[in-house]
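To start, I am sharing the structure in question, which I have written as structure tokens.
Removed from the display is one protein chain of the complex; every other protein chain stays in position.
Now for chain A:
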Amino acid sequence: MRRTRDTAEPPRSLPADTENAGATGGTPAIDVRGVVRHYRSAGRGTVHALDDVSVRVERGRVLGVVGESGCGKSTLARLLTRLERPDAGSVEVLGARVDTAKRGALRRLRRTIQLVFQDPYASLDPRQRTGAALAEVLAVHGLPSGPDQVAALLEQVGLVPALAERYPHQLSGGQRQRLGIARALAVRPEVLVLDEPVSALDVSVRAEIMNLLVKLREELGLTFVFISHDLGMVRHFADDIAVMYLGKIVEVGPWDAVSDEPLHPYTKALQAAVLLPDPAQGQGGVEAVVTGEVPDAAAPPSGCRFHPRCPLAEDVCRTDEPALLPVPRVGAAGTPGSGEHRLACHVMRRRLAEAADAAQSPSQTTADTAGAAVRVEKKTGE
């Protein structure tokens, strides 16, 4: 009954960082460490869906995950919700191991973290009324499942209780997605993982669903992992953003730093290709921002996986895989209280380090130099 959207592509995953996400103490909502997930594929070899991905989300925060097909973002969603298990590494949700959970622990886990799919229609029984579908979820988890509980769930997602009598095909796309969210909320989870929840919806309906998510977050204090290829939507809702490419997190940090002052050349390409151009600046233009196509995840490039398409690539990028490390501070990026900005790029890290050095020497050009390093990148990216 699961959606089948990814049949032709390897799974996707998500990002975060392990040590010191810069947040408060206590158990994080999500703690993913060094997760690896490979698939054997007939004729293709081993697909590297996720390679050594670590990410952490503090309670009550929203992690946005962006990337294109094959980047691993959906695989990450499936590992978090234990639809799959990692080949290596660990996944913890609210302090409990997900990847090794058994029986009772697994059942508790299913009430802690829930997944919402892109197209809830694919996971709804066409012959079951919406009310009955919700009641069934409640009953399975041993919760009260009467009409009152069903009505309360519908109201929570902005649907009138009368909708309980309808069949899925009688609902609009927006109503179906609300129903999908209601079904996830039925077990009162603390963490919601949303995989492309608005991508299939009409533009005018997307705002409704986004507003519902913001409302649920405020009312229920949920932790979210919001997965999308649309940097604009992720930017709007997320506190922190992780950018994935071919099974790796290439950049992660506070939403404003990652979306508005991206450092990784791939994030810049996404920014240029996805964000709505500023109409005051005239047309956004269609200069292709990066060349080439996403390589086969069964044969990821050596060194930095982005290097064959990267405008900045140097020799070191072809041989050495860059680690995801904190960005040398040059003053610009970062919001107080947010997670740390991390980057996996040899060239940009070197440029930023040089800029930071220059800034420390008692010359006058601190911010200028730093800014220049960043600006150079922007130019290349456009």
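A few points about this structure:
Criterion: a residue touches a chain if its C-beta (ideal position, glycine included) is under 8 Å from a C-beta of that chain, and two chains touch if they have at least 3 such contacts; residues count from 1.
Just so we're on the same page, contacts and distances are computed from a predicted model.
The protein name that UniProt records for the chain not on display, among "ABC transporter ATP-binding protein", "NADH-quinone oxidoreductase subunit H", "3-oxoacid CoA-transferase subunit A" or "Ferredoxin", is "ABC transporter ATP-binding protein".
Touch with the chain that is not drawn comes from one residue among A:Arg56, A:His229 or A:His264, which is A:His229. Contact with the omitted chain, checked across A:Pro28, A:Pro86, A:Gly131 or A:Gly174, is made by A:Gly174.
On the side of chain A, the interface with the absent chain consists of residues 68-69, 157-160, 162-163, 172-175, 178, 202-204, 206-208, 210-212, 214-215, 229, 232-233, 235-237, 255-256, 260, 269-270, 272-280, 282-291, 293-294, 309, using the contact rule stated above.
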